[in-house]
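Here you go, one structure.
Here the complex is missing one protein chain, while the rest keep their positions.
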Amino acid sequence: MRPGSLKTMPTVVVTGIGMVTSVGIGRNRFWSSLMAGRSGFGPVRSFDTSSFGVHLGAEVTDFDPRDYVVELADQAIGRSSQLAIAAARLAVSDAALDLTAMDRNRVGVCVGTTSGEPHFIERFDDHYVAGSLDRVGGEFITRYPCHVVPGHVAMELGLAGEAMMIPTACAAGNYAIAHASDLLRAGRADVMLAGGSDSFSRITYTGFARLGAIAPEVCQPFDRNRKGMIPGEGAAMLLLERKEHALARGARIYCEVAGYGLSCDAHHMTAAHPQGEGAARAMNMALQTSDLSPSDVDYISAHGTGTPTNDRLETVAVKKTFGKLAYKIPISSIKSMLGHTMGAASAIEAAACALIITQGQIPPTMHWQDQDPECDLDYVPNVAREHKVRVAMNNAYAFGGNNSSLILAACAA
Amino acid sequence: MRVAITGAGLISSLGDTPALFHYALCKGHTGLHPVEDGRFEHPISRLAGYIGDFKPDTYLPEKCFRALDRTGQLVVSAAKLALESSGWLNDRLNEHNVGLVLGTTFGSVHTISKFDRRALTQGPSCASPMDFANTVINAAAGQTAIWHKLRGINSTIACGSTSGLMALGYATDLIRYGYQTAILAGGADEFCFESFSGFEQAGLIYKVTEGAGFPVPFEERRTGFALSEGAALIMLEEWDAAVARGATILGEVRGYGSTYDPRRSNGSGTDAIVRAIQAASEDAGIAISEIDCISASANGSIHHDRDEALAINALWNGRSSLIPVAAIKSMLGETLGASGAFQAIDLIETMRTGLLPGIPELERYEPKLPPLNASRKRQSVHARCGLVNSVGFDGHACALLISGPEKQD
Partner (left out) sequence: MEIESIKATIKQSISRVTGIAADTISDSASYEDDLGLDSLSVLEIAVEVESYFKFQASDEELTSIRTVEDTAELVRKRLCAQVA
């Protein structure tokens, strides 16, 4: 069955963005880093990597939760919640939305994640191994399960609409934004904060290192010599509302959430479908729901992790969807600068797309040196570029074969 | 578009078919037992709904299950049963992209912990790649899609014990707005030492005093819930497509509502529950007075059982004793992410059989609570429309309205 166009439904727009990343906290610093090609990589500081064969990460080093967590006790919540709260506050401020004037029952939160609050399970495990489980305490259940992240955002901001966690791993941000936009179209909420958050995790790092997926020196998506991704952390939240609601309060509109596509490879837990079949279906569904053609797309924000397999198969999927047009559409990966921020990644990338549309510039894929014959598209190597973008497609893929494509488009007046 | 219910599958401590499950509940059987399984390194000090005799090869013969952890095995098995029950066999699955939306609290905290502990004790180079694939919370949904070739929208919802009901609501909207024609939706959580230990240390598991424990909904002496496990999935389909393929229609999802209580102080949860039920009522276009029975979320929790009773009383204008209420967690225990889906399946059975399970261990209904029409024994009901309630242990509330198959256009 072909999903119908969303054009007959109310238009959902982005009026605020907020992010906490290894290359900057807040819209201005984040954007200037993307344009300057600035990376957030460094030796991992959160835990000891001396018994690992790899040591690089993209951690957020200048974040003080006390700047953003005001209502809750910042030390009583996990880092992913702190990052999400900060991104949410920044988005609300960016949208110039006065929450006190809103019916809080009509404002909700939707967050995506890969690990939730990993530090609490890591501490549980430290106690387990040390034989001191009796010291874990009640905090484990009240701070660990991943639904606490949207819950903490809702508690901090006093929001009483739906508070949902969609933990679809490395595609989760797109899933959260998609769901939030549906809630608004259906009239279930008036404002939604949607995005993703993940904090640096020993478990995640161990797993990807074990799979041989972490690059030893540099993250260079689509490059011939790419050796893997570099795990990172961060959060981004987008403030979404129906267009007439935004216009009525005189909000500045970045773009609209034109549509989305989701699919499942049903093929392998950690490797994408070899013909890019599921990813192509997600892209096509996004185009159908947006009522757009492949030729309407001006820019693709790639999943682009930097692993040999992802980048090759993602290129296959883009060519499958766009045919020869694929060679005309610039496609870049900001993971080349931010690393892979897991569940936050596609939310950060969606926020970047909102800026790309309003600024008319596209960020580069950094550290690109040598062309891989199997990755021969225009990846915007190393230098940001002026490029009018009316329609941006944001792609993200996850373990479990979860594929997502989100389309953001310049909003007609 | 209308959303039809065309089948269901479940793995529970009270049986693995909807009819057997419902029968056991109506007979007042308990799914809570002492847990003395050797796979738990530490003792489990309470009765629990651990399904000790669960064997995935009962449902999926001649397969190797090493790649699946317990949560994955539960979901893959429940999905097999749901697909068979709704007539979605291989040929049809090959021609259509069926979706899957799974609610879960933890995914598998046991797998995550086991992976981490092995790396801690033996070094990161000894970490298990297969276990790592299952540490993501959406692993069971991904594994189930691989096993059953479900290539449609695949999503995971994690909102504590409201996850399963929220998954049903999420899937309902995907069908209503034309994104998918058929979706398996529901929830799962496994019983493991890690979660039991966590809930116990938080004081949420029932306490045993004077030799007795009361994980009994609305009971005056209740002190908390009994932890349980299971997987429950319902096949939801776009109505006209279901009719066109000759599916048996078991019921219809009419609407849902989902809210959060940001204040989280004791006594404030009632408002979130009231709003969720009102939102479901508005979404469904069904007045509160048209609801014939309620499947309550109550599980023996001191605060949340009270909040739910107060909410029901408020919505029924102080006449809460008129509406028949079931509280199946009295026998099933708290299955977390699976709970809402279990309740929905039992409600569909109630609409079929005309029987609403009782609360067999309820000796003294808490006198401070407004009276509910909830008795120890099962009662006869003629239910055309029922409400399923899910109340989270930290702030979430969800409500879903279902009508029976005899609803006419």
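Note that the chains take the letters A and B in the order they are written out, and that residue 1 is the start of every chain.
Here, a contact is a pair of C-beta atoms (placed from the backbone, for glycine too) under 8 Å apart; a residue touches a chain by one contact, two chains touch by 3 or more.
Note that the coordinates shown come from a computational prediction; the quantities given were computed from them, not determined experimentally.
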- Specify the residue from the set A:R210, A:R312 or A:H340 that touches the hidden chain. A:R210
- Task: Have a look at B:T17, B:S128 or B:S375 and name the one touching the chain we're not showing.
- Result: B:S128
- Note on the structure: Even though one chain is not shown, chain B touches it at residues 63-67, 122, 125-130, 133
- Where the missing chain touches chain A, by residue: 210-212, 268-271
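Throughout what follows, only the chains that are shown with their structure count from here on.
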- Message: What's the distance between the Cα centroids of chain A and chain B, rounded to whole Å?
- Response: 29
- Within their complex, chain A touches chain B through residues 1, 3-4, 9, 51-53, 104-105, 108-109, 113-114, 116, 121-122, 124-126, 128-129, 133, 136-138, 140-142, 144-148, 151, 154-155, 157-169, 175, 179, 182, 185-186, 188, 202-203, 206-207, 209-211, 262-270, 278, 281, 285, 289, 398-402
- Residues of chain B touching chain A in their complex? 42, 67, 96-97, 99-100, 105-107, 109, 112-113, 115-117, 119-121, 123-125, 127-129, 132-139, 141-143, 145-146, 148-160, 163, 166, 170, 173, 177-181, 194-195, 197-199, 201-204, 238, 241, 258-264, 272, 275, 279, 283, 392-396
